[in-house]
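Every protein chain of the complex appears in place save one, which is left out.
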């Protein structure tokens, strides 16, 4: 699989990760009010799959923080550019966003996590719908991007529903994020999770959702009413992580298969939330 | 008391201290292999006495570290320049010396400590001798400087004996430090404390010493043989400090007057070491 | 919640300008502040004086403090240096009661090596104070805080807090001589969650007014860093111990008051201790770091 520039980008069976001392290429660039775009130069590269994540560790922190891979491009035999979208979500990210400078050291561990439906991303010709909320857009963006790009050559119909708290948050976002959202497929609400009325899920062969527990619950409830979606509803189940590689069991979530580590067995799990 | 530029510099009964967020004027300048000169812009000023010290706090540290005031000049109604000589003595100072940048924030608490013999500094016309070791030079430099300056107008004979580990350390030092040292009044030894042979202490009315416990002990032993020095041997008794202002009793040292806080009752104590 | 925490409040029958106090050992004998630059301070509710014993104590050898890493915590072994009762009376007590009345209520922090030392000291202090001071809400002294994390020489050095029957006896005897002065009992950070509940109940049953949670955590830095070998860890990490202990007893011991202490470095931390169940918030290490801490709060 190659991108428009002919770079070999994706391996759908990526099982190998590594860890490198990365450097911020520039200070974070503001996406929306609370989301920031980080561009990291990594002295190495591993094939990755859209839907995977990295653990990023900066400053004095004992443990890394997980972030979805927004984009990761090889730039040379021993260098690559990693792009992340990071939301000011707590003390650690707030401080990072505020103080990050070009050339700052950040440890990058990745790519991590399984994306069981990855092969279908380029092979399933039936329509898919992606759902996301706020900055978690980063978690599905790489997938949407891929299907959209291939749609230019093949039939890979892809819808995208994006929930943001305010219209401003939407308008502030990167232009290419907005470009993928149809005018009727964007919800704004600070207080509730919006599900578009009259949305017919029978036409989709896969629903891929990432958002808050509330957001995912709302969609899971809806999706469970459609028999065509049996086995085809994929949710990213987030939990705080310490290692990202299965050693500590910090990130265990309840799934249909019992308790599972989000970082190793996940983060994508099929079926309803427990 | 005014310095050469006519600035009002010294009050010998300074009892008041304050605390300010200072800024490094420039990265530390190397004095010798291990001693560094720090120049700090302080948004305020208090009258000080040679022999006093400040507590300096930087980075994430919980507590400050004590350093002798090398020089402190008022620069405006709300600004002054504080000069310190800091030796790479442990983890905290090593890290500070390595990473300090112009504009870095450092908290300055001072001036602190009592200098009971301060009034005599400009009034006692008999000869004094100052003794110091390595970077502790900073602890007596301001006093030597004052007496030397006034010697141009009056009779304030002042000798200075400086012990350094190597000749290089001596040669690397600031030119004005070396200028005060007579050719025969400098000791080099990595392994033992040098006391100049045939030194006749009967001619001195005061001995002011600051150095390691070993260094001070050697001199105290010698000084105690001279009856003219009864009550006229002053030692700076160093101890790790947390507050610098008498609150925590971290810095208690044994003295002829019983246990005393180096920061509040000291750091200058008369008499022999306990 | 945080801003409502500042401001006048009542505690054990007395008005305080604020529930935020200086912890024992971190504000000296108060005279350092009286003589120095930093009084009056806004928002300083009361000061707990340094630990006092009946006999004078020279304290521990140097070095007495060691800072762990950058900001991880402070280990101290001051060794409870203090002048003993007689010199305390002439140097401090008389000054406070006769010539230079403190601007803030003072608490006396008490320790001993035997039960009878605690008792003798409290009895002597109560006698002196009631002789010279107004009792009640205008008095200089507000009460006693009993430090029980001290080696008990009669029990081979086991701390008073570690043997329930010793603790029970100590508190009963203290109550007998303390003539209804408010008594706080201060526990070590090393108490277990079940242990502290049991001991808090003993306090409540003995008529103790409240408990201070907590004192430092026993810790041993690398060799040579502390003259006595081991010391007590204070500062940021202690917050989690304080919160753990507060939650273990809150609401389970009748009207036994809870005083938080450990790692409090601002209103956010005090607010967390408040949610856990504390009414008073003592600040130690942070005051050494920033003596104007109280004044700067907002």
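Per-chain residue numbering starts at 1, and chain names A, B and C are given in the order in which the chains are listed.
Operating definition for what follows: a contact is a pair of C-beta atoms (placed from the backbone, for glycine too) under 8 Å apart; a residue touches a chain by one contact, two chains touch by 3 or more.
Just so it is clear, the model here is predicted, and its values are computed rather than measured.
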item	value
Where the missing chain makes contact, among the chains that are shown	A, C
Contact with the hidden chain (one of C:244, C:257 or C:289)	C:244
Listed residues A:47, A:150, A:199 or A:242, member touching the removed chain	A:242
Residue touching the undisplayed chain, where the options are C:179, C:220, C:252 or C:296	C:220
Absent chain, residues of chain C that touch it	68-69, 71-73, 75, 156-159, 162, 190, 192-195, 217-223, 229-230, 233, 236-237, 240-241, 243-244, 247, 272, 275-276
Residues of chain A (touch criterion as defined above) contacting the omitted chain	16-19, 57, 59-64, 92, 95, 109, 239-243, 245-253, 259, 264
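Throughout what follows, only the chains that are shown with their structure count from here on.
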item	value
Chain whose average C-alpha position is farthest from chain B's own	A
Euclidean distance of C-alpha centroids - chain A vs chain B, Å	59
Centre-of-Cα separation between chain C and chain B, whole angstrom	36
Interface hub residues of chain A, defined as touching at least two other chains	60
Sites on chain C at which at least two other chains make contact	70
